[in-house]
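After this line comes chain A, so read on.
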Amino acid sequence: MKEEIIIAGFGGQGVLSMGKILAYSGIMQDQEVTWMPSYGPEMRGGTANVTVILSDKPISSPILNKFDTAVILNQQSMDKFEGAVKPGGLLIYDPNGITRFPERKDITICSIAAAEESALLGNAKAFNMIVLGAYLKMKPIVSMENVIKGLKKSIPERHHHLIPMNEKAIEIGMEKVQVL
Partner candidate 1 sequence: MDIKDIIKPENKVYGKSPVLTDNIMHYCPGCSHGTVHKLIAEVIDEMGIQDKTIGISPVGCSVFAYNYLDIDWQQAAHGRAPALATATKRLCPDKYVFTYQGDGDLASIGTAEIIHACNRGENIVVIFINNAIYGMTGGQMAPTTLLGQVTATTPYGRRADLNGFPLKITELIAQLEGTCYVTRQSVQNAASARKTKKAIRKAFENSAMNKGTSFVEVVCTCNSNWKLSPVKANQWMVENMFPFYPLGDMKDR
Partner candidate 2 sequence: MAEKILMKGNEAIARAAIHCGCDGYFGYPITPQSEVMETLMEEMPWETTGMVVLQAESETSSINMLYGGASCGKRVMTSSSSPGISLMCEGISYLAGAELPCLVVNVVRGGPGLGTIQPGQGDYFQMVKGGGHGDYKCIVLAPASAQDMYDFVSKAFDLAFKYRTPAIILSDGVIGQMMEKVEMSEQKPRWTDEEIKKNSPWACTGKTNDRKQNIITSLALDAAVHEKLNERLQAKYKKMEEEDVLFDSYMTEDAEHLLVAYGSMSRICQSVVETARENGIKLGLLRPITLFPFANKEIDRLVPQLKSIMSVELSAGQMVEDVRLVVNGRIPVNFYGRLGGIVPSPEEVYEAFVKSIK
């Protein structure tokens, strides 16, 4: 098994931490992982993306220009990465703020209204976990058990009381994802 994912959106949306949780979940099931961020001067508001690879074998290049899955969370990233999904691959996006919808016919396209759902939850921080849930529904490459273990590893202990909330957000994402 090898899954190459790009998660792209605005800084502050939790793009990097969603990637980190996914990578940690991979480690929990003994896989090789890489997490390669775009890094720049923007702390908030700029574009941010992260390439995550989970594989049963050692990973050679952590830098890719084609992906099995693209998780797209703003228009700039849609413009940049829609074409980078491998034929037969998966594109998941949040329609919030999207003005030009994906057009490719040779890939699976899903939407998850994560911004809306997190607003309904009254917790903006649940956003990236809802997106993660949508992704895991489409590609259950890691078990929920390992995601929770990964979460425990990747967030500081003082925030562990938030794990049930995160678990719920993941479930909402799994439930609300729509295949278009």
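These made the cut because all candidates are chains of the complex that A comes from, given by their letters.
In this text, a contact is a pair of C-beta atoms (placed from the backbone, for glycine too) under 8 Å apart; a residue touches a chain by one contact, two chains touch by 3 or more; residues count from 1.
All values derive from a computational prediction rather than experimental measurement.
Engineer: If you apply the contact cut-off given up top, which option from 1 or 2 ends up touching chain A in the complex?
Structural biologist: Here chain A touches candidate 2.
Engineer: Okay, in this complex, where on chain A does candidate 2 touch?
Structural biologist: 20, 23-24, 27, 32-37, 39-41, 59-66, 153-154
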